[in-house]
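Missing here: one protein chain of the complex. Every other protein chain is in place.
Think of it as A and B in the order they're written, each chain with its own count starting at 1.
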Amino acid sequence: MDIDIIQQIINGLSLGSVYALIAVGYSLVYSILLFSNFAHGGFLVVGGYICYYFLMMHGASVWTASAAALVGAGLSAVLVERLAYKPIRERTPITLYLLIASMGMSIVIENIFVVTIGGRFRALPDVLPMQPVNVFGIATTSAFDILSLVVAIVCLVALQLFLTKTKWGLAIRAASYNLKTAGLMGVNVNRLISIVFFVAGVLAAVGGIFLSARYTLYPQLGSTITTKAFVAAVIGGLGSLPGAVIGSLILGLAEMLTAGLISSQFRDLVVFGLLIITLVIRPTGLFGKSVSEKV
Amino acid sequence: MGGYSIGIITLLLINCIAALGVSLFTGFTGIFTLGHAGYMAIGAYTAAILTVEHGVGFVPAIIAGGILAMVCAYLIGLPTLKLVGDYYTIASLGLGEAIRLIIENWQSLTRGARGYPGIDNYTTLPVALTFFVVMAVGMFFLVNSRFGRAFKACRDDYVAASLLGFNTARYRVFSLAISGFYCGVAGALLAGFMSFIQPIMFDMAKSTELVSVVVFGGLGSMSGCLIGTTILTLITEMFRPISQYRMLIYGLVLVIIMVVRPEGIMGTHELTFSYIKSLFCRKKKVAEQGGAQ
Partner (left out) sequence: MSTVLELKDVTKSFGGVTAVKDMSFKIEQGELAGLIGPNGAGKTTIFNLVTGVYDVTKGQIELNGKNINKLKTYQVVALGVARTFQNLRLFTASTVLENVMTAAQRYHSYSFLEAITHLGRWHGSEKATRKESMELLERVGLASRANQAAGTLPYGLQRRVEIARALSLRPQLLLLDEPAAGMNPEEVEELNGLITGIHNDFKLTILLIEHHMDMVMAICPHIVCMSFGAKIAEGEPDYIQNHPEVLKAYLGDEEDE
């Protein structure tokens, strides 16, 4: 039994780290624009499909395919922002309209794939290592899990460096406190938002590649995962990046431990259970900012 | 009238009942929900189980479905409606999905994900029409009363509302309970229309659809939500032959409305004679001004 638990823990951390990539991108957008981008999962799917396409059609190496997927997803995110969100946010400060537009975009992206490529499940070619690996003689896990964990860590560290060491990173951090003020300080707000969406798209694509390799790729993968990413972001605290990471790890662990110890049927229920408990006890999550109104 | 047309109109009436409920909660009380399909599911399964397994007549079964959905909405609302803004929306999403998952997993009661077949086809056009008329009149009367003003106050400025003496928390829960009843009845009618229900019919996509027609019609307009439901139901039925494009078009409609006319078709206005008259008068005034220049 002990071996099982450790295995599930490693699985959980690995799954959680992939969720973290999605949740962080989503929280990043939330921290700047203060709305939940329901279309975020769409970028994930775009990344997955581009990767799949390059691997299948061109027999490209996993590096080329991944690079193309990342860039493609990033650009698609920027495109969505410019086409759908920019006109709305320039007109009105009401975030509800952005929320609904994002729901629409999520449906649009999902169904573009359904209509053009078809909704059937596609397995990514076996380019990612899947063989079992023995960890310190304690447990056996797959190389895939370790790889996804490592890649996720690398990406998150890179993001952290970007946010703390670069000029645009500083601008983004300033904007997360107050977008308008950042603009008044000379930041090109539109370009900043595009950069944020690009980064979010890239992170989503990395997650998307790993998730489609783990689960198979289909158009609705985006919305399923997006929901989980929300839950993770809420648990960690909406708008907080470290919160998104921790929330994701908690979620990944909860899912895997439930599936391993109780039953996989209850997995999803546990996910939503955690969400509801968080919202009832401490809605701002672990690290979220509480927004209070001046009366 | 052909059977197909009768079917579409019946479905339209069912959708309208649900839309009225969501309109009260989202349009008039200002709380955005992504989980109301859950209440439809509760209503649908209650009616199905009562009519099929316990020989209950369909009218009491439908009403029971509505009441059970209302009670669930009330119990859910009590702890969650103190959440502000986005947080409630996410909670509603989680709760809607949780309801669906519970139904899926409680196989002994609901027959699980495979679905619940063999429901009597009790939702004929007269039945749907009767429920619709009664419930629509009730809803229009409700928003045109002190309750309507209270809900709108909670929507427009909950701080000001509390300073006018409104227990905003209680009104929000109340609004949720009523909207739960409407969605429950709609779900029960749907069960009697399709004769077969499955949890997947009441997923997040359905919740999104419910809230979209309200936004499309205009947040704060009951007649708007009916117009919106009618237009969207007819469009999606028209595209049923090429059904793979149906969802794509529906998604595009949502985005385009938000970009071009976020206040929806009717905005906050109701479709009354004076409103239609004012539309024409405005055009005439503009024409006169144009001519004078």
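As a convention for this text, a contact is a pair of C-beta atoms (placed from the backbone, for glycine too) under 8 Å apart; a residue touches a chain by one contact, two chains touch by 3 or more.
As the structure is a prediction and not an experimental result, all values here were calculated from the model.
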{"item": "Chain not shown: contacting residue from B:Leu13, B:Ala128 or B:Ala153", "value": "B:Ala153"}
{"item": "Contact with the hidden chain (one of B:Leu109, B:Val133, B:Leu164 or B:Ile256)", "value": "B:Leu164"}
{"item": "Residues belonging to subunit B that touch the chain removed from view", "value": "138-139, 141-142, 144-147, 149-150, 152-153, 156-157, 159-160, 162-168, 220, 268"}
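Note that in this section only the chains that are shown with their structure count from here on.
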{"item": "Euclidean distance of C-alpha centroids - subunit A vs subunit B, Å", "value": "31"}
{"item": "Contact footprint of subunit B on subunit A as seen in their complex", "value": "35-36, 84, 87-88, 91-92, 94-101, 103-108, 110-112, 114-115, 223, 227, 230-231, 234, 238, 265-266, 268-269, 272-273, 275-276, 279-280, 283, 291, 293, 295"}
{"item": "Sites on subunit B touched by subunit A in the complex", "value": "32, 79-80, 83-84, 86-87, 89-91, 93-95, 97-98, 101-102, 105, 159, 204-205, 208, 211-212, 215, 244-245, 247-248, 250-255, 258-259, 262"}
